[in-house]
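Note that this complex is displayed minus one protein chain, with the remaining chains in position.
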Amino acid sequence: MAIILITGGARSGKSAHAEKRALGFPGQPIYIATAEALDAEMEIRIAKHRRKRKAVDWIEREVPLDLLQALIDTDGGGPRLVDCLTLWLSNMMHAGRDWEHEVTKLAAFMGGQKSPVVFVTNEVGLGIVPDNALARSYRDAAGIMNQFIAAVADEVEFIVVGLPMKLK
Amino acid sequence: MAIILITGGARSGKSAHAEKRALGFPGQPIYIATAEALDAEMEIRIAKHRRKRKAVDWIEREVPLDLLQALIDTDGGGPRLVDCLTLWLSNMMHAGRDWEHEVTKLAAFMGGQKSPVVFVTNEVGLGIVPDNALARSYRDAAGIMNQFIAAVADEVEFIVVGLPMKLK
Partner (left out) sequence: MAIILITGGARSGKSAHAEKRALGFPGQPIYIATAEALDAEMEIRIAKHRRKRKAVDWIEREVPLDLLQALIDTDGGGPRLVDCLTLWLSNMMHAGRDWEHEVTKLAAFMGGQKSPVVFVTNEVGLGIVPDNALARSYRDAAGIMNQFIAAVADEVEFIVVGLPMKLK
């Protein structure tokens, strides 16, 4: 089944585009949010996201860490929208998980999915090299993760100013 | 009339490309600079820009804030080059203006323009998430603004290493 990766910068319109792609598949859509409602700024964004999705009856799940399990649990139903991989990566790094292992496992599993998955991710490596080593590690990890998922995806789109460029 | 958005990173060749696009239309071209000659670094850049434009007899205007009014005032003449939207956004934020309202008004107005407008803007959301909240707000605002203008533009080009990719 279709595995789609939507990448782009901050506020590039990638989530809106990914929702549209997910809604193009039959079945009740499932929104897998990797964000937890931890801080105010983030809560406001999550709420905004929710309002936008009200017209469609999405099933919503908060999955900060166990993404592969959530995809296994929801397989066979409607299309899944995972928003977003970079936040999942950040959660794993904060929790001390072996992110490279988890990403590899996730990628390896995608071939067998019966329901579509639309992944949203962020491009974070096109600015100046960050000063601190942690930010550099995260930036490198995000690039590696994105390449892994892109390699197993059937379609990859890069969104700039709300407009998609087809990479695959 | 043609509304064109040229986006790209720092020193990607987007201004040079935008000038070329503007000069492709008949009539005396109008350069609308959103930068003010406030500090040395900026002055040098503005001066450089001026020298580059000497071969053509541009009408030059400095418009740090009231961009829509400047476009209304200059409509019906030659093509307008607005360089750049992100600096205009930054000026509005510093001046405490309601940038979201101003951007919405600008976008809504573009449909009725008789003379072409070529907008230059910057991609600023493809690096690591900035540490401070102000930079994050600016980054988000720039992404939102760029999407608004792209939505009403007839053509959108993304410039990397001086070479355009057609997005729309």
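Residue numbering begins at 1 within each chain, and the chains themselves are lettered A and B in the order written.
Assume a residue touches a chain if its C-beta (ideal position, glycine included) is under 8 Å from a C-beta of that chain, and two chains touch if they have at least 3 such contacts.
The structure displayed is predicted, hence computed values, not measured ones.
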Omitted-chain contact residue, chosen from B:Ile4, B:Leu67, B:Leu81 or B:Val124:
B:Val124
Residue of A:Ile72, A:Ala95 or A:Ala151 touching the missing chain in the full complex:
A:Ala151
If the missing chain were put back, which residues of chain B would it touch?
9-13, 41, 123-128, 130, 135, 138-139, 160-163, 165
Absent-chain interface residues of chain A come out as 5, 7, 9, 121, 123-129, 133, 139-140, 142-144, 146-147, 149-151, 156, 158, 165, 167-168
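Basically, only the chains that are shown with their structure count from here on.
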Counting only Cα atoms for the centres, state how far chain A is from chain B in Å.
31
